[in-house]
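Let's turn to chain A:
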Amino acid sequence: MGLLSFLIFFPALIGVLLLVWPNERQHQVRTIATAASAVQFIASLWLWFGFIPGSGFQFTESIDWITRYGIGYRVGVDGISLLLVLLTTLLTIIAVVSSFSAIQTGRKGYYASLLFLETGVIGAFVATDVFLFYVFWEAMLIPMYFLIGIWGGDRRIYATVKFVLYTMFGSLLMLVAILWTYQYSGGTSGGTFNLFDWYGLSIPATAQPWLFAAFALAFAIKVPMFPFHTWLPDAHVEAPAAGSVMLAGVLLKLGTYGFLRFAVPLFPLGFEYFADTLWVLAVVGIVYGAVMTLIQDDIKSLVAYSSVSHLGFVILGMMALNLVGASGSLLQQVNHGISTGALFLLVGMIYERRHTRKIADYGGIFAVMPVFSIAFLIVALSSIGLPGTNGFVGEFLILLGAFRTRPIPATISALAIILAAGYMLWLVRRVFFGPIVHTVNETIRDLSRRELVTLLPLVILIFWIGIYPKPFLDRIGPDLQLWLSRARPQEMIQVAPKEEPAPAAVRKIPQHSPDTTLVPRRDAVPDHDDVATAGGVG
Partner candidate 1 sequence: MNLFSIAPEIILTAGVLFLMAWEIATGGRKNLGYLAALVIVAAGVMVITQYDRVEVGFSGMVLADRFGHFFRLIIYLAGLLATLTAASAWHGEARGVFGAEFFSLLLVSIIGMDLLVIGANLIVVFLGLEILSLPLYAMAAGRTQSDEAVEAGAKYFLTGAFASGFLLFGIALVYGATGSFTFEGIGNAVSQGAQLDPLMWVGGVLLLIGFLFKIAAVPFHAWAPDVYTGAPTPTVAFFAAAPKAAAVGLLLRLSLTALVDLPMETVFWAVAWLSMLVGNLWALRQRDLKRLLAYSGIAHIGYILVGVCAKGSAAAGAVGFYLMGYAAMTVGAFAVVCAIESKDRSTTLDTVAGLGRRRPAIAAALTLFMFALTGIPPTVGFAGKFVVFSEALKSGHLGLVIWAVMFSAVSVYYYLRVVVAMWMWPADDSISIPAGKRGIRGYALVLILASAITLILGVYPQPFLKIAAESLFWLL
Partner candidate 2 sequence: MTLLPVPLGNYILLSGILFSLGVIGVLTARNAIIILMSVELMLNAANLLLVVFARVHGDIGGQVMVFFVLTVAAAEAAVGLAILVAVFRRKGSVDVDRLNMLKG
């Protein structure tokens, strides 16, 4: 059994173990879940260190499964999924630890659900067989459904049913599209669900828009893109804190990941066909989400709407179809997982103390919970993309990339950065600053050691990615390059043979212009190191 199989099935195994754990020894459940998710995380680190950037899918495993339909148990990670898998294992352990005190009933089921969820999510991220992906994609609904439905808030049933219905609606249409594409691969006579083979299919241009639309709908609902976003605030508001962390942190990423892995490279012509629509939806989602966020009076609902805006950025980066935008898009997926995950975690902590999520019930918290407040502030700033934090690197690359492709939408989207500062700081102001208006709040205790420990890795990552994102970008770059070559329809590749063509204005310079001497003739921009050493020596 390979590492990836371990990562997929180990949590499920422990989940089953938890379910059958004797009731009288319930107190051990937390320990087991923590240990399991820790083992899982440590194991996943091996992916990080063993990953060789630029060598495509790694840690691959391939076992025949349903040969009759050309289905195999095929898994592997590449740069696109690597970070997301790591994010999942990290957030799972955080989600587990953060629930110690919040979850008092039905612990066995709760921790088992979290672990099952991890199985589903990792499976979906590493599957390189479309059938296998779909299995995990659907299967992960179940634990999430229980997490919201059993351990959620007052309207949890409405929220969880809405969540499942929305997702199922989209994914069932995707199933049809998967089956249809399967027919192009040969159908039951020699067809396959192997993703690598699918990349090589030549699907008729007439069919591609339909297939893309079906895939895109499923993913757009999951992301969620405007106008399919209304399940998200409900789900988040009602979900338990750890559920929100997982939902925002990794589940939503499956939508954007799906675009990257499946919808776009499989149906580049379909993608091109809907490019305008997606641009519009992304931009509208960004701005609209931000505007909606402004006026939420429930903290969780506010963070949820901000997710709509942030994930719009992720889509925008993908739409840019250049390396900068795509890298930003992928990095921002991770960033969003970290930042929004941390926000939900923090909201959960304060909810545990006060049992209210209404902004109006707080105010002046900074005075009583300085550590919590500073942690929240750091995360909030990362969420609004302050330079030096992870959010900036992602958002900047996205906007930079998108600006290259379509400046106007990118500019409009950049407006949301202002709005983001508006809603986040307004939230911070109303919750943390000002005098304490409710006397109940005067006695809230600050973060416990356990809570700090759960936050610490996220805060470290916020700064690590913000200050030194190179290890991350290096790992995702080559595979995104490959992705771009698949995502761009053939004719586009012919017109633009090189990635990041030389700056437009520079290229337009006529040969005889005397100024050309100032401009490097090669396409690649000179390395900065040249300049630095030149300056240093001289």
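A few notes on this one:
The definition used in the following text is that contacts are C-beta pairs under 8 Å (C-beta built on N, C-alpha and C of every residue); 3 or more make two chains touch, one makes a residue touch a chain; residues count from 1.
How were these picked? Simply put, all candidates are chains of the complex that A comes from, given by their letters.
Here the structure is a predicted model, which means the values were calculated and not measured.
Note on chain A: across the options 1 or 2, its touching candidate in this complex is 1.
Interface residues of chain A facing candidate 1 in the complex, by the touch rule stated above, are 19, 64-69, 106, 131, 134-136, 138-139, 141-142, 145-146, 149-150, 156-157, 160-161, 164-165, 168-169, 172-173, 175-176, 179-180, 182-183, 187-188.
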